[in-house]
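Handing you this structure, nothing more for now.
A single protein chain has been removed from this complex, and every other one stays in its place.
Labels run A and B following the written order; every chain starts at residue 1.
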Amino acid sequence: MDVGISILVWLVLSIVLVFMLLTGFAYTTLLERRVIARFQSRVGPNRAGPQGLLQPLADGVKLIFKEEIIPASADKVTFILAPLLAVIPAIVVFAVIPFGSSIELFGVKVPLTLAPNMNVGILYVLAITSVSVYGIVLAGWASNSKYSMLGGLRSSAQMISYELAMGLSLVALVVVAGTLDLNAIVEQQKQVWYFFLQPFGAIIFMITALAEVNRAPFDMPEAEQELTSGYNTEYSGMKFALFYMAEYIKMIVISALSVTFFFGGYREPLPLFLTQALPFLSVDHTPLLGPLYFGLKIIALLIVQVWVRATLPRFRYDRLMKFGWLVLLPISLAWVMITALVVLLRG
Amino acid sequence: MLNLEIIIFGALALITVVAAVMMIIARNAVHSALFLVVVMSSLAVFFLGLWAPFIAMVQVALYAGAIMVLFLFVIMLLGAERAGARLLLAWQAPLAIGLTVLVVLLGALLLLNTAPFEVVDLPAAEITEGTAEAIGQALYSVWLFPFEAVSILLLVAMIGAVVMTRQETRQEARDERKKKSL
Partner (left out) sequence: MAAKAAAAPVAELTGPLAGLKEKFGEAVKPGDFEGVVINHDRLVEVATYIRDELGYDYLTSVTGVDYLAQNEMEVVYHVLNTRAGGAPLVFKARTPRENAVVPSLITVWPGADFQEREAWDLLGIKFEGHPYLKRILMWEGFSGHPLRKDWKEAYYEQDVKPFDSRWPGGHHRRAEDRVPYADNVNFPADFDPTVYTAQADAAVYERFKNYEVDERGQFVPKEAVKDENGNGKFQEYLETDELVVNLGPQHPSTHGVFRMVVALDGEKIMHLEPVMGYLHRNHEKIGERNTYIQNMPFTDRLDYLSSMSNNFGYALAVEKLMKVTPPERAEYIRVIMAELTRICNHVWAIGFLLNDLGAFFTPALYAIEERELILDLFEAVSGSRMMCNYFRFGGVARDLPVGWLETCRELVFNRLPKKVDELDYFLSENEIIRARCEGSGVLTGDDAVKYSTAGPVLRASGVAYDVRRAEPYSIYERFEFDVAVRNHGDVYDRYLIRLDEVRQSLRILQQALNQIPEKGEIQAGKKQYSARVPAGQAYGRVEGPKGELGFYVVSDGTANPYRYHIRAPSFINLTALGPMSVGQKIADAVIILGSIDIVLGETDR
């Protein structure tokens, strides 16, 4: 395969991916609003289009035409930069996430990952998530508002604290998997999901991931009841929409990561006997099913996140920090040691 | 391909140097910190160019991610981001410029005096020093003792920091008691 075609494939793939993420973001907002409405014995938005399917479009149009206000005493460059810094890392993480094995298109073998078989995949994920806090911190600082500032401070402290436990939960996974390559990790889960081998790791990862993306019950930085809207208090129009976009794309990202690490990635979520009986359901047989399975699993985890938000009140900030340092960190450390010991003993 | 590499290198180098200079001359501490982040990130890209993905990722995760966020946190918490318009030490700037020029010249001299450069284009598959496995192997075999020593050093530093802040709170508690007894 010559370089030209590979660059073309890469371009097409990334455009498709970004497009899917943006649509996914739009419909995640709708999914959240509809699902949360059912939890609260309401109907939810159902007026724009059939079943409210055009609601995200209406929201987008509204936000585009809103007036953009930049506070007089804000740090203008940083103020404009912050929403971009929030969105870009969220999208960029997707480069290493495999959403399928590989398919044949017009005689060209196309891997369904932007950067396949990257042997630092997990590190890449950690690096990008650690950078993603900048958008929020800078928004908080640049707005020159006390609420925003408190939101920014909270988020930086929170993210640093929870990153540690998150990293450790992944260390345990790497010890078992023996690789940092996400494609390899997915393929290793052909028989058994890592969720069953690494239950603590998986739970800690999902909790910390919730904290990393500031979703309820860890939505400190934008705690509505205390900080009105926290870091994005002063934002309006499309810049506000970008923060919104970042939050929901991050939701998709952490769902995708959880699926990849612990729930078999794009592998079929079906018992073995079923795929043996009906082999065309297996990803090995029909690679095109990979993205479908992957998408379904992501939606399932998105609904879990919405469920959590509809159910739980918010932590208090200091307790959140205590929980991170005194509960999650020791447990994840112990879990790494136990995993290492078991792997060592079994050879 | 070589040309492309050189172009990328040149652009990155320019960005890095400009960001580094801006970091020093920015009057706003938060802006300085942001320029430092740019420097760190472009360093990570250099590492990538040198086929060292592991170091590159660690560079981003640790320096650009964790450490700089802590810097920002402290800057914001202290509210010290806006330094005064006046330079505190008037002789600082000329001295700094002079020293910089000196260091650059020295470096150039050193480089020119060493053996001439030779560009070797290695096939990607042959480069293994930068991978996670290679670094892990090295750290836990050859460099095990320094590695552990450094980690103990960091632990000691951390405990020291905790102890020092603790003392302050004890002092506060004593003050409280004194206030109450009055």
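Please note the rule applied: a residue touches a chain if its C-beta (ideal position, glycine included) is under 8 Å from a C-beta of that chain, and two chains touch if they have at least 3 such contacts.
What you see is a predicted model, and the numbers here were worked out from it, not measured in a lab.
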Absent-chain contact - pick from A:Tyr124, A:Phe195, A:Phe243 or A:Phe315: A:Phe315
Hidden-chain contact residue, picked from the options A:Ile36, A:Ala95 or A:Met238: A:Ile36
Touch list for chain A against the chain that is not drawn: 36, 39-42, 146-147, 150, 216-217, 219, 223-226, 228, 309-319
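Criterion: only the chains that are shown with their structure count from here on.
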Inter-chain centre distance, chain A versus chain B - centres from mean C-alpha coordinates, in Å: 28
Chain B partner contacts - residues on chain A that touch it in the complex: 75, 78, 118-120, 123-124, 126-131, 133-134, 137-138, 140-141, 149, 152-153, 156-157, 159-160, 163, 180
List of chain B residues in touch with chain A within their complex: 28, 30-31, 34, 37, 53-54, 56-58, 60-61, 64-66, 69-70, 72-73, 76-77, 81, 131-132
